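Note that this complex is displayed minus one protein chain, with the remaining chains in position.
Chain IDs A and B follow the sequence of writing; residue 1 opens each chain.
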Amino acid sequence: MRYIRPLSIEDAVGELAKAVGPAAILAGGSDLLVRMKGGFIEPELIVDIKAISGLADITQTADGFRIGAAVPCAVLGENKAVRKAWPGVVEAANLIGSKQVQGRCTITGNLCNASPAADSVPALVAAAAKAVVAGPSGKRTIAVESVPTGPGRTSLAKGEIIEAILLDKRPEHAGDAYLRFIPRTEMDIAVVSAGVNLTLDDKGAIKTARVALGAAAPTVLLVEEAGQVLVGSRLDEATLERLAKICSGACRPIDDKRGTIEFRRKVAGVLAQRAAAIAYKRAGGK
Amino acid sequence: MAGVAVSTTINGDAVEYLCQPDETLLEVLRDRLGLTGAKEGCGTGDCGACSVIVDGRLVCSCLVLGAEAEGRKVETIEGMAHGDQLHPLQQKFLEHAALQCGICTPGFLIAAKDLLEKNPSPTEEEIRFGLAGNLCRCTGYDKIVRAVQDAAEVMKGA
Partner (left out) sequence: MNFDPRYSGRNFSSVGTRPIRPDGIDKVTGRARYGADFNMAGQLVGRILRSPHAHAVIKKIDTSKAEKLAGVKAVITAKDLPDLTDGDAAMYDILDNSMARTKALYDGHAVAAVAAIDARIARQALKLIEVDYEVLPHITDVDEAAQHHAPLINDQIFTEGLEEKPAKPSNVTKRTQFGHGDVHKGFAQADFIVERSFKTEQTHQGYIEPHACVASVNPDGTADLWVCTQGHFVYRQHCAQLLGLEASKLRVTSSEIGGGFGGKTHVWAEPVALALSRKAGRPVKLVMTRDEVFRASGPTSATSIDVKIGARKDGTITAAEATLRYSCGPYAGSWAEIGAMTAFACYNLENVKTVGYEVLVNRPKTAAYRAPSAPMAAFAVESAVDELAHELGMNAVDFRIKNAAQEGTRASYGPVYGPIGIGPTLEAVKNHPHMKAPLKANQGRGMACGFWFNFGGQTCTDLNIGMDGSVSLAVGTVDVGGSRASLSLVAAEELGIDYSQVKAIVADTSSLGYNDMTDGSRGTFSSSMATISAARNAIKILRDRAAQMWDIPVDDVVWEKGHAIAKGEKYGNLSPLSLKDIAAKSGTTGGPIAGHSELVADGAGVSFATHICDIEVDPETGATRVIRYTVVQDAGKAVHPTYVEGQYQGGAAQGIGWALNEEYIYGKDGRLQNAGFLDYRIPVCSDLPMIDTQILEIPNPNHPYGVRGVGETSIVPPLAAIANAVSNAVGVRMTHIPMSPPRILAALDAEREG
């Protein structure tokens, strides 16, 4: 086993590309070290990406925000500009684990761990966030929802690293929110979750909407029909009823140690309603 | 496996060690450096008993590699008191009997220190959520929360 700390993304990609045995990328390590401890992964090579220039930075661009792959969620939570523009994404990122885990974990890591219950992912999907992928054949930018392909599996090829997550600049009258259900008040993995991202027109009607559900299927679900039902509405009760029904219907959950199929279906709808109400209020809707 | 040579600062002192690439900071502290104040309750970041502060960030030392400490500043429970002068949190934990078995206490003290440094006047709710990453099975948390509230008052007056 080797531990390396490259200083450039090219070096990191090069090392990963030529690695013979299993290789792991280390940013926050809050998933990787747990999997190593449990014996689920025994990497030959650990590539610590925290010393790569730019990866630990949040930068505001003309198009929005670029959040480096090594930015801990605690740092993201302390960034006032991101918090103001994307409160739902930030609150989702700040729900991962404890304060201790917050000091280490990253939204890129949360995405690449590819858990259907990852807290930040439904919020990122609802936000139409993008991932910048660096690899042996150059860089590409992809929708975050195309990264996880199943529990623990991603679409990234050998040698590829996500170096940043991109969030768009917000228009007027925009809001997002994320809610998860956990049995305790902290420290649990989401039993089911919902992220909602809305923009409103000048009159307060919903102009665009994206709804994503977590822990409801093998990957985070973008429920396009749920977004469509919201568009044009002012979140009246009938719309919320339909939203819940669509979300419950879109779930393909499982029975496991954290919850039942029935529970997940039902609560997915409840959370989507509640998250939509928060996002609507944040967007300035009344 | 080739060892990784690490130069770091622990509780203000320069420290060098050689560790395995997959060895956690917690293992280094406990097994190589004799700093057994940080405890392993779970090894998976779920209990907070191994809490330390690295470069001003509260972390679980079981979820940090020893190799990652290179060039960083690590604070552990062993460095919390100044000589024979206990930190106000340590004193208040004693006065309020905020510990029964005491195994979670080092982690709680480190987490509470980090909490009060970032938020000197926390509400009860902020204390409870701020310390939610530290499990205590003995106290029901009541006396821990009161000790942190009392220490916050003392530290504001200092």
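Of note:
Convention: a residue touches a chain if its C-beta (ideal position, glycine included) is under 8 Å from a C-beta of that chain, and two chains touch if they have at least 3 such contacts.
Since we're looking at a predicted model, the values are computed, not measured.
For the chain missing from the display, the contacting residue among B:56, B:71 or B:102 is B:102, taking the whole complex into account. When the full complex is taken into account, the listed residue touching the unshown chain is B:76, out of B:8, B:61 or B:76.
Listed by residue number, the positions of chain A touching the unshown chain are 38-39, 181, 183-189, 191, 256-260, 262-263, 266-267, 270. Seen across the whole complex, the unshown chain contacts chain B at 1, 20, 22, 27, 30, 35-44, 46-47, 49, 76-78, 80-81, 86, 90, 93-97, 99-106, 109, 124-125, 127-129, 131-146.
Just so we're on the same page, only the chains that are shown with their structure count from here on.
Centroids of chain A and chain B (each the mean of its C-alpha atoms) stand 29 Å apart.
Those residues of chain B that touch chain A in the complex are listed here as 1-2, 4, 20-22, 24, 43-46, 48, 51, 54, 57-60, 62-65, 67-68, 70, 111, 114-115, 129-134.
Contacts from chain A toward chain B in the complex involve residues 1-3, 5, 26, 28-30, 33-34, 36-38, 46, 48, 50, 72, 74, 97-101, 103-104, 185-187.
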